[in-house]
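Heads up: the structure comes next, in structure tokens.
The complex appears here minus one protein chain, its other protein chains still in place.
Read from first to last, the chains carry the letters A and B; within each, the first residue is number 1.
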Amino acid sequence: MLTYEPDDTFAHRLDPRTKLAVQIGFAATALAHPTPRALFVLSALAGLVMAGAGVSLRRTLVAYRFALLVLALAPVLSGVTLGAPWFDRAAATASGLASYRVLLVLLVSAAYVRSTPVRDSRAAIQRTIPGKPGQLLGIGVALVFRFLPVLRGDLRTIREAMAARLGTERGAVDRASTIGMLGLSRAFDRADRLSLALQARCFAWNPTLPPLAFSRADYPVLVVAVVLACSAFI
Amino acid sequence: MIEFQSVTHAFDDVLVLDDVSLTIDDGEFVLLAGANGSGKTTLLRHCNGLLTPDSGAVRVDGTPVEDDLIAARSSVGMVFQHPRDQFVSATVGADVAFGPENLGLERDEIDRRVAAALAAVNMAGRGDDRIDALSGGEQSRVAIAGALAMEPTHLVLDEPFTGLDDPARRSVLERLASLAADGTGVLLATHDLRDVCELADRVIAMRDGRIVVDGPPANVLGDLDGLDVRVPSE
Partner (left out) sequence: MATNQTSVERVDDAVVRSFARAAVLAALMGAAAVVGSIPIPFSPIPVSLGVLVIYLMGLYLGPVWGPASAGLYLTAGAVGLPVFANGASGIGVLVGDSAGYLWSYPIAAALIGLIVHRGTALRDLRSVRLPILVGALLAGTIVIYAMGTAYMAWLLEMEAWEAIAAGALPFIPGELLKIAAAVAIVRAGRITSVRP
């Protein structure tokens, strides 16, 4: 699985906002230009980004294997025709290039995921998105991070308990609704306890924000992000 | 100082607090005993305005709680059952910082308070630990640190020993004793008084929403029969 890994690469030292900008610029121009020439340049850039973040190509491909399956299937589906000539090469090529650009965008976002801890992302959200939505999204991301393993544990426990009680012989609807109901009621119990703790600890709209500052290395990378974003409109 | 003045509270027409009057001084260590459903939790949640009285008043340091919830909630730190569901961050230090951040303190002051609160619960230097990786007793202590970082005059705990084994229970108790020795008032709701009586200045017991026992432990232990409270054996 693709997650943050502590390291000291160039990307790890960048401000999370810079890295978000690069991804958005990259995705914009990749979506706008599914041409062989543009994709050649973007491939080189994606390689640089991955090297800068110490991302392993093989592990990233494994992490995105389900998306890759669809990306590989799309050109085949596009190419196949119901009747002569049975395979339309132009359609398959167009779809193949379109799929390839998506792969590049995925690889670049893997660099962000590997090099950015959740607290940095939270800080970036709180400092970039103004007002109340930014505060709720920032704290919300921290809460999802905190509760994800807890709720995974809940779902596992529920499934194991069902299996122990001959759950595999019950109907699929019955099983899905039991998991859903137990999962939801436990989640709400936890949420209601959490809300008491948030209130008791003075949850506020205007807290001291987590520290975050651009360093010298960020500025040239930000320029690259802007150039990428602008090139989407060429 | 926390003052209850003829406080009444009902849920769906069931009287849960029935004309409760009570004064808790700064620095007092008070045990709140009673069976499930006797009104302990409801009483505690009036101390910082999580609930408001149907009639009567609750004052913290002379100010009615609902007039300044921020002041009440920073003066009265609260720790609930199930510490697992009270954390807002996945790591210890970020979680303990949540309260002081909401108060809008300077970063240096926040860092100082986090370090002091962690030291007070014997978790100094553990700020980067994942909360999920902690034992039950450690999680309880981090939850207490989260309340202490608000620098409260009173610490209110609702059955903090649920689910803890004896060594973990002792580790939490020992920290509470040391906090009390340093002048923090402690209000501890529990139905198990076996090893906490020697710490307490005062024992209050509730039944059916009323205070039925109130006095120093040595004087009142004999009056707790029939209240579903475990008392120290001779």
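The rule we apply is simple: contacts are C-beta pairs under 8 Å (C-beta built on N, C-alpha and C of every residue); 3 or more make two chains touch, one makes a residue touch a chain.
Values in this document were obtained by computation on a predicted structure and should not be read as measured data.
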| item | value |
| --- | --- |
| Residue among B:E109, B:D166 or B:D208 that touches the chain left out of view | B:E109 |
| Selected from A:T35, A:S56 or A:S195 as touching the chain missing from the view | A:S195 |
| Of A:A38, A:L155 or A:L212, the residue in touch with the unshown chain | A:L155 |
| Contact with the hidden chain (one of A:P36, A:G180 or A:P211) | A:G180 |
| Chain B residues touching the omitted chain (full complex) | 11-12, 50, 68-71, 74, 102-105, 109 |
| For chain A, the residues touching the chain missing from this view | 1-4, 20, 23-24, 27, 31, 34, 63-67, 70-71, 73-75, 77-78, 91, 94-95, 98-99, 102, 105-110, 112-113, 116, 118, 121-122, 124-125, 136-137, 139-141, 143-148, 150-152, 154-156, 159, 172-177, 179-181, 183-185, 187-188, 190-192, 194-195, 198-199, 202-206 |
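Going forward, only the chains that are shown with their structure count from here on.
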| item | value |
| --- | --- |
| Gap in Å, rounded to a whole number, between the CA centres of chain B and chain A | 40 |
| Chain A-touching residues of chain B, taken from the complex the two chains share | 45, 48, 50, 70, 73-74, 77-78, 80-82, 84-91, 94, 98-107, 110, 131-132, 146-147, 150 |
| Footprint of chain B on chain A - complex, ascending | 118-119, 139, 142-143, 145-146, 149-150, 189-190, 193-194, 196-204, 206-211 |
